[in-house]
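Every protein chain but one is kept in place in this view of the complex.
Take a look at chain A:
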Amino acid sequence: MRFRASIENVPTFFRIIQAIEKLQKKCIIKFGESEISIICNSDANEGGIQVWSQIKVDSLFTSYRIQSNASNEITMSLSAEALLAALRSASASASSSSSYETEEVVMKLAKKNDQAALSFEISGKTRVGRKVRVAHDVKIEVMKPSDVARLSEPMCPEPDIHILLPPLQKLRTIVERLRPMSDVLAIRASNNGRLQLSIRTDSVTVETLWTDCTNPQMDPDHLFTVIVSIRSFLKFLNSHVVSTTTIACICQNHCMILYVYIGDVADAGGVLTFYIPIMVDDGDH
């Protein structure tokens, strides 16, 4: 099993992991020949939010080499926090408060004291031109092919609707205000560009309506609804750091799927896919 790559686009990788880290302590990363997938599927997640993503190798790495018996795929489970810490020191630049500027970041699979690790070798230069080398070892567990085979993306019916979300930063401001008022959030969307976030409790009803969203395809006026955990939704909104375009899909009575594009949609470097299961509204029973 061999794996070595240099991280070309440290800020993007950093932001992706930043969004993931808020979601779950541990994540699974599957490195393939042309794509990597970051997966969060822990059952321990409050609200059951899951993330599956495909990111093109070219958009993050250069001189990428991978070799394994499992059709050249390596799947590992690691602490998102530790990975984030390594990437944070890799993204050091003169403009930030750091004392050195990163020139190259090499990530490779290593074995230290019988423990598999993802080793980050960061080489940089200080302001006075001295060379600096920083190394981070992130402890990993390489997953057995049989376990990998058991990983499966959630099965979802054909979505009732696709809609382009407004900037996630904006959404986040609003959902953050709603958070203290309610635990569940209703999301409604129709094919004529209407998107509504609403909460309904004994003391307050709040509905925020956008009327000019874009639907990838046009259909009738019907408003589709899902009710999700407001915490899970906020976790998804943490991905605003990496997002450009986000498409939301509603599968009524099932889940909400959110495709967060990294980079331009047309030339996306990758997609983070969030699955948020619905909550059963007690009020209906």
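Descriptive notes on the structure:
Going forward, a residue touches a chain if its C-beta (ideal position, glycine included) is under 8 Å from a C-beta of that chain, and two chains touch if they have at least 3 such contacts; residues count from 1.
Just so it is clear, contacts and distances are computed from a predicted model.
Between the listed names "Replication factor C subunit 3", "ATP synthase subunit gamma", "Rad1-domain-containing protein" or "Anion-transporting ATPase", the UniProt record for the complex's undisplayed chain reads "Rad1-domain-containing protein".
Within the full complex, the residue among A:Lys25, A:Lys139 or A:Arg177 touching the omitted chain is A:Arg177. From the options A:Ala135, A:Ala149, A:Val204 or A:Val280, the residue with contact to the chain not on display is A:Val204. One chain of the complex is left out; on chain A, the residues touching it are 166, 170, 173-174, 177-178, 180-181, 202-212.
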